[in-house]
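Below is a slice of the complex: some chains, not all, each in place.
Naming follows writing order (A and B), and every chain is counted from residue 1.
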Amino acid sequence: MRRYSALEAQVRALTARVAALEDRLEIARLMAAYGPAADSGSARATAALWAEDGRYDAGIVTLEGAPAIAEMIATDPHQRFIATGAAHIVSPPHIELHGDRATATCYQLVLLRNADTDDYRTWRVSANRWEWARTPTGWRITARYNRLLDGSDAARALFRTAFEEGNQA
Amino acid sequence: MRRYSALEAQVRALTARVAALEDRLEIARLMAAYGPAADSGSARATAALWAEDGRYDAGIVTLEGAPAIAEMIATDPHQRFIATGAAHIVSPPHIELHGDRATATCYQLVLLRNADTDDYRTWRVSANRWEWARTPTGWRITARYNRLLDGSDAARALFRTAFEEGNQA
């Protein structure tokens, strides 16, 4: 019976490890949905990544709540960008998972098509921090911060947060 | 005995969850091989990502079958691009797994070296959809679609598919 209980404990520990792997992959999967949702003008799918009261602090403007994020996608300048050809590309995230919360650090590139030269201008490259929470309907963004990598300290400070919080890189 | 059967059921359920995680990581791993295979001119390794009768609908041309994909890598203009310096970069994929099938939505960037200015031109930025199937020799691409993000609806429609199919983002 002791041997049996030991096996039960092993399975319980393994189940927790599998759940943590699933959480990490799910957060990465949702982050990879942002660009395709935004660049197809899917306002509802984009906003659905956020918690209802989630925030997107884009640096130049802060959007409060999922409806404000849907509105941003549905209006100019975003609509004008995607009508010309735009790509919001989120780089592979560095995820720190803490139970029902997680943070992700990465870059976002915004590329805009230039029809005259038949190529793309790399208009924006930003430091990104995404804060996630587990909700009854799955992982949702509670806050996202975007800081332009323009040499000012704001973007570097955002990136440094990832290394000050964790015990290791 | 009942307690024992419950543990067996737990292990069976956990095994299925681990297999799904392995599938997701393997598909992402294979997608990260496309660029290095193509940009090193490895025609065989590139074509091996596809099922023998797989298709690559690149937008301007559709290649039918793995041999046609190998031929594309082995000939111009691809050979000319890599002789000057080219990068086919696939962004982190949004994967939907359904048993022995999967789809992945992402971007592809094509960067071409400009020796005169000592930098790279972002020549192509495309919406991508990859369809995968489990085969006796592993996961293989059955169809890949590439649509230039040039403001026309084709790329946006491809991206929207990801959100219309899934129950959630």
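For the reader, a short list of remarks on this structure follows.
Note that in this section a contact is a pair of C-beta atoms (placed from the backbone, for glycine too) under 8 Å apart; a residue touches a chain by one contact, two chains touch by 3 or more.
Not measured: the values here are computed from a predicted model.
Total copies of the shared sequence across the full complex, per this structure file: 3, with 2 shown.
Basically, only the chains that are shown with their structure count from here on.
If you lay the C-alpha trace of subunit A over that of subunit B, the rotation comes to 120 degrees, to the nearest 5. Remark: subunit A and subunit B have CA centroids separated by 21 Å (rounded to whole angstrom). Across the complex, subunit A meets subunit B through its residues 4, 7-8, 11, 14-15, 18, 21-22, 25, 28-33, 35-37, 39-42, 45, 48-49, 82-87, 89-93, 111, 113, 115, 118-122, 137-138.
Residues 3-4, 7, 10-11, 14, 17-18, 21, 24-25, 91-95, 105-107, 109, 121-125, 127, 148-151, 155-160, 162-163, 168-169 of subunit B are the ones touching subunit A in the complex.
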